[in-house]
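Complex shown without one protein chain; remaining protein chains in place.
Each chain gets a letter, A and B, in the order it is written, and its residues are counted from 1.
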Amino acid sequence: MSVIVFVLSGAFAMCVPFALAALGELVAEKSGVLNLSVEGMMALSAVMGFMVVAGTGSHVLGLGAGMIAGAGLSVIFAALVLLFRANQVAAGLAVGILGMGLSNLLGRSYEGSSVTALAKIRVPVLSEIPVIGPILFVQDIVVYLTVVLVIVIAWFLYHTKPGLRLRVIGENPETAYALGMHPVAVRLACVAFGGMMAGLAGAYASTILTPVWAQNMIAGRGWVAVALVVFGTWRPIRIALGAYLFGAVGLASLSLQSLGVGVPSQVMSASPYLLTIIVLVVISANSLRIRLNAPMALGQNFSPHG
Amino acid sequence: MSFPGLTLIPRTRTTPLQVLMVSVTTVILSVLAMVLMFSLLGAEPTTIFQSFFIEPLSSGYNIGEVVIKASPLILIAQGLAIGFRAKVWNIGAEGQLIMGAITASLLPIWWPQSDSMLLLPAMIVFGALGGMVWSGIAALLRTSFNASEIIVTLMLTEIARQVLYFLLTGSLRDPGGYNFPQSVMFPDAGLYPIIGTGAVRANASIIITLLMTIGCWIFVNRAFAAFRLQVGGLAPAAAQYAGFSQKQAIWLSLLISGAAAGLAGMGEVAGPIGRLQSMLSPGYGYAAIIVAFLGGLNPIGIFFAGFLMAIVYVGGDIALVNAGIPSAAPVVFQGLVMVFYLGASLFLRYSLVSVFTLADVKEPV
């Protein structure tokens, strides 16, 4: 029982980096830009956030520094694809490698050091409820913030005018341009927002989730975030659920091992990735669902001259 | 989008001179950035320049190192470019490389005493098949269930890594190796012959890479299939109209790129490594994506881009010793080279024209 509570409760913190980065990537993709540099953005912002928390002791400043770092790197990416019209896949990978390199370079003197973790908030009364209380109401502030962000982004994309414009640009930038919208400016904003979210995710990973800096500590989480966008068929709530599922499966595979379940540990380690493929297949097999939600112009650069 | 007072007109064709200009611009910008960055890190610019661009080409050993580094990069990039031209995004060449290395290793692990002439050719076939099976899964899921090959190939890479760990801690482990997670050393018949003398590690796997490059060049320039692939990827409707299937394009792209990555993995275990071990590739599968784009998705371009990347890698290792730079610095440099190239290559695809003279420019037909 306590193991189940641990997995369901711990999965919230584990899923925050996935969810934040994936939501940011979702907004960029909804505007038609595929940014594959998430891993690099997270790595750079993880080290920036860590340096600031180590220096000032303030997690707020650390998360802010991470967001600035993520946004900064994403603007380089945006310049490549929006201004220089480079292929989005190639530009994302290039900027991602740049971010990884910078992260390792800047983090050298912080390697293996730790900062104070952020205390979890016990919501009064609610956290006393058996089972549900410890699962839902003993979490750090960013977990609650993430829940809010999921709802705000879902509302923004599907229930506001700017959200609608953003989606139109992702579907058909030429038409949007003809209607007087500014695809390039909107895409720049969306990519920068995605960078900020990836930055928040990275800084959270290094200063709150595991308050230790170590080179390559993002360990592929940025790629999982990219996968989660497709996994959630470009819908914010589904993406958040997918992220939670991913966090829970990861924790469950560790916990099952320690219970001595007779499955090779490598199968456990591979299980989140296997699960992603299986769910992806199930979701994608219904092509209508993909067609309804995938941005038509994803990955295609826009030029007003055709 | 707009530089003030200027506008961009798509080019219908590029001349070799323009390609050269863009490459030269990239190199100049990168070198400037590099000198600046390494100076900030306290290294002497002359030592850095010497390490990156002179020393890698200054001895037989170092040239050999450039070759063994360039060979897998080019091989994988050629395969990937076929798919990329058709907008089929195989991002998981790293996993296909691992699978190819595993399958190719089965033969020398089963017959560690073999001196058969057939061992190496059989390993080549097994390696290619291993990579194809792994990319074939992505092709199957894409064509049957419409599952994004970007995600599937990425996830399969992590799974391939766990398969490798599983086999190395179990059935493929060297029984005489103190249970370390690595296989027996391969017999000589299971290794590519070394080209060169002394410490040189370059081997005959470069021949496979050269054949692949020539094959791709012919494929792209001559073969009708290339046209089919491009049509299939770019415009499914047009492809169906012309009687070509998008499915065929996906299958062909993924199988070829998987085979190439598998061969590259086979080349590592049958080359510089000489056995199956947990650490097989320093990210060749990802770096090859960059090489493919740096080479403009053109087989000849990829060939040169692969060598350029290899020189930067080898130069980075040399600079670690000569200039004492941190090992992350060459990675930053690689990122910068790519960013500059992708920026500069705008001018390959578009010409920058003043808006005031726009009226005089003939619109491309």
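Methods note: a residue touches a chain if its C-beta (ideal position, glycine included) is under 8 Å from a C-beta of that chain, and two chains touch if they have at least 3 such contacts.
Note that in this section contacts and distances are computed from a predicted model.
Hidden from the displayed complex is a chain whose UniProt protein name, among "Simple sugar transport system substrate-binding protein", "Cytochrome bc1 complex cytochrome b subunit", "Tryptophan synthase alpha chain" or "NADH dehydrogenase subunit L", is "Simple sugar transport system substrate-binding protein".
Of the listed positions A:Ala117, A:Leu145, A:Met181 or A:Leu241, the one in contact with the omitted chain in the full complex is A:Ala117. Note on the undisplayed chain: of the listed residues B:Phe84, B:Phe166 or B:Tyr341, the one touching it is B:Phe166. Looking at subunit B, the residues touching the absent chain are 42, 44, 47, 61, 65, 162, 165-166, 169-171, 177-181, 198-199, 201, 268, 272-274, 277-282, 313-314, 317-318, 320-321, 323-324, 326-328. In the full complex, subunit A contacts the hidden chain through residues 2-3, 5-7, 10, 14, 104, 108, 111-114, 117, 205, 209-212, 214-217, 219, 221, 250-251, 254-255, 257-266, 269.
In this section, only the chains that are shown with their structure count from here on.
Centre-to-centre separation of subunit A and subunit B, using mean CA positions: 28 Å. On subunit B, the positions that touch subunit A within their shared complex are 1, 7-10, 84, 89, 91, 141, 144-148, 150-152, 154-156, 158-159, 162-163, 165-166, 169, 286, 289-290, 293, 326-336, 338-339, 342-343, 345-346, 349-350. Listing the residues of subunit A that touch subunit B in their complex gives 36, 76, 79-80, 82-87, 89-91, 93-95, 97-105, 108, 184, 215, 220, 223, 226-227, 230-231, 264, 266-267, 269-270, 273-274, 276-277, 280-281, 284-285, 287, 290, 303-306.
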